[in-house]
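Our next item is chain A:
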Amino acid sequence: MVNLTNPILLIAVPLFFVFLAAVIAPFSKRATKYLPPVAFLINLIITLYLIPQVAEKGVIVATTAGIKPPFAINIAVDGLGLSLAIIASLLGLIASLYNLKYITEEPQDKFNMLFLLLGTGITWMVITGDMFNLFVAFEVTSISAFGLVGFLRDKDSIEAGFKYLVMGSIGASLLLIGVVMLYAATGTLNMADIAEKIARFSFRQKLLPYSFIFTGLGIEGALFPLNAWLPDAHPAAPSSVSSILSGIMTTAAIYAIIRATVTVFNYSAITPFILLIALLTLVFGETSAFFQKDIKRMLAYSTIGQTGFFFFAFSLGSVQGMQGAFMQILNHSLSKAMLFLIAGAMITQVHSRNIDDFSGIGKKMKISSVFFAIGAFSLMGLPPFFGFWSKLTIIFATLAYTNFYTITLVVILLFMSVIEGAYFFRVMQSMFFGKLKEGTEIKEASPGLVVPFVILGIVILTLAIYPTPIIAVSKKIAVQLIHRAVYINAVLGGL
Partner candidate 1 sequence: MNMSLMVLLLTPFTGGILSYLGGKIHRSVRYTFAILFSSLTLVELFFYYNKPVNHFVLGKMFGSVMILQINPISWLFAFIVTTISLLAIIFSVNDMEGRGGLDFYYFELMVVEGAMLGITLAGDLLTFFLFWEIMSWTSYLLIIQGGNKSIKAGYKYIIMSIIGANSMLIAIAMIYGKIHTLVFRNVAMLLAASPHGFDIAIFVLFAIGFFVEAAVMPLHTWVSDAYSEAPSSVSSVLSGVLEKIGAYGLFVLLYALFGVSLLGKLMPLRFPSPTIMYTIGWFAGISIVVSTFLAILQEDAKKLLAYSSISQIGYVVLGISIGTSLGVAGGLFHALNHAIFKSLLFFTIGAVIYRTGTRNLSELGGLIKKMPVTFTGTLFGIIALAGVPPLNGFVSKWMIYEALLQKKEVFLLILALIGSTGSFLYVYRLIHSTFLGQLPEKFKDVKEVPFLMQIPIWLLSLGTIVFGIWPGLAMNVIARGEKFFGITPIKYNLYGFPGGNGMGSLKMINISSVFIAGLIVAYIIFALGAKTHRISQYDNYAAGQVVTKDTKYNYSYGFYMFFGRVVNPVFKWSADKIYLAWARSANVFGDYMRRIYTGNLETYSSYIVVIISLVGFLILLGGKIW
Partner candidate 2 sequence: MEKMTEQQFRTIGNMLRKRSLWMLHYCTGCGSMELPAVGTSRYDMERFGVVPYITPRQADILLVTGYVNTKTLRRIVTVYEQMLDPKYVVGFGSCPINGGVYWDSYAVIKQLDRYIPVDLYIAGCMPRPEAIITGFMHLMELIDKGKATGYKRYKENLEYYKENQRKVLE
Partner candidate 3 sequence: MVKNILIAIGLPLLAFGIGISFMGFKRKIGARIQRRYGPPFHQPLLDIIKLLSKKSDISHGIIYDLGPMIALGASILTIFFIPIPGLKLLTGSADVIALLYIMVIGSLGMGLGAGESANPNSSIGIARALTLMFGYDLPFVIVIISVLLKYHTTNLYAITQAQAGGHWAMWVLPLSAIVGFIVIYGAMGEHPFDVVTAPHEVATGPMAEYGGKHLGLLFIDHAFHVYIELALFVDLFMGGASNIGWFYVKMFVLFLIIVFFDEVLPRFRIDDAVRFYWRWPTIIALTSLIIVLIGG
């Protein structure tokens, strides 16, 4: 009897399905596309099963080969990791449902295998408790993402895929160098173990490996100015992939940075630097998004901005900041994934990614447009949507102490939210109230595309109506994250 609550299954199940896909691909290429939904559904169920455990124990640790940490490869799921895993599975499920109808290009079997691998990698990244494992997961994610970005094989996607490949590889090597340095210094790869051992190192000794890890992860995590691949890659990929990339992959990388910074390195001294980077990311992301004519590019830049936003909240270092960061991650993942899916659905009708061509489609594609508005509102932080509460939390966290700097920061944050409002409202205006171009035959996208994002929309609306439990949970998660000793003790508890 398989223990349903073993977090290793989160990796094992999708991997198994990848192999399954490889096996059945020679017989039926079409059949492979039904594998990802199943895999992600199983993953989702497992993660949901894990909730009570995590809530009870705080951190659940799973080991391989029966050897206890720090010696074996292990998996440690805490609140943050689990929530991200839930989001990853959910988005994976939604996106793969969407794919059933959306992906018509060949080779479908390879696409589905890569897609499964992408999901696996992301889930792996957020639940691993091991530094080298993190690298491996990172590589799995990146490589599948390279493939997926270039999947459409037109000029754009190949260029984007290539850029992404180069940058991603540099990132991966930097990460590897960092991990190697850590191993050389501490002799262990287990995060908790490193965390314990590294405490005796001086700031300078710690900084070199940290800077490599930070930069390596930062490339994937879309931090300014390492994110230059993103605005090319996200739009070029198929929309379902973009939704995963924007929705959860960058977030997973940010999670890795958070994990490294808080749990492993315990770097509070570095936060001003992180804060600066986050702020720059936010400012450049939102400003650039404002000038985009291409809807997916705009959403991609918006992702950069949002990443900056929650990374900023995280870099405040307070419980409330972390809480805000987590809430915003949740909000952003759901909304942005939905927005990408909707943008994809609209593009199938409009056959263009130019915002000007979207004018007036609100009258024809009612459901899509309304849900686009819901996603945008949530992302902008308009009440009663969940984004409002996360924005509020982050602002409250920033202004926990009132002085000149914090007020300046908040002014910048809010100014950026005005810009974000500006470009989203502009798009919505042209969608709902613009003039429909004559001679175009636009109708609502097929139900196969609509149903997935409507499910996501319903999740967002549910959060809007009933945000209190999530806010409470996010506070718990934040407290857990900031008390790194709990994590370390839980992993190394056996020793």
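Going forward, contacts are C-beta pairs under 8 Å (C-beta built on N, C-alpha and C of every residue); 3 or more make two chains touch, one makes a residue touch a chain; residues count from 1.
A word on the picks: all candidates are chains of the complex that A comes from, given by their letters.
Here the structure is a predicted model, which means the values were calculated and not measured.
Visitor: Could you sort through 1, 2 or 3 and say which touches chain A in this complex?
Guide: The candidate that touches chain A in this complex is 1.
Visitor: Touching candidate 1 in the complex: which residues of chain A?
Guide: Listed in rising order, the residues of chain A that touch candidate 1 are 162-163, 166-167, 170-171, 174, 203-204, 207-208, 210-212, 214-215, 218-219, 225-226, 228-229, 231-232, 269-270, 272-273, 276, 283-284, 287-288, 290-291, 363, 377, 382-384, 388-389, 392-393, 395-396, 398-402, 407, 410-411, 414-415, 417-418, 421-422, 425-426, 429, 432-435, 468, 471.
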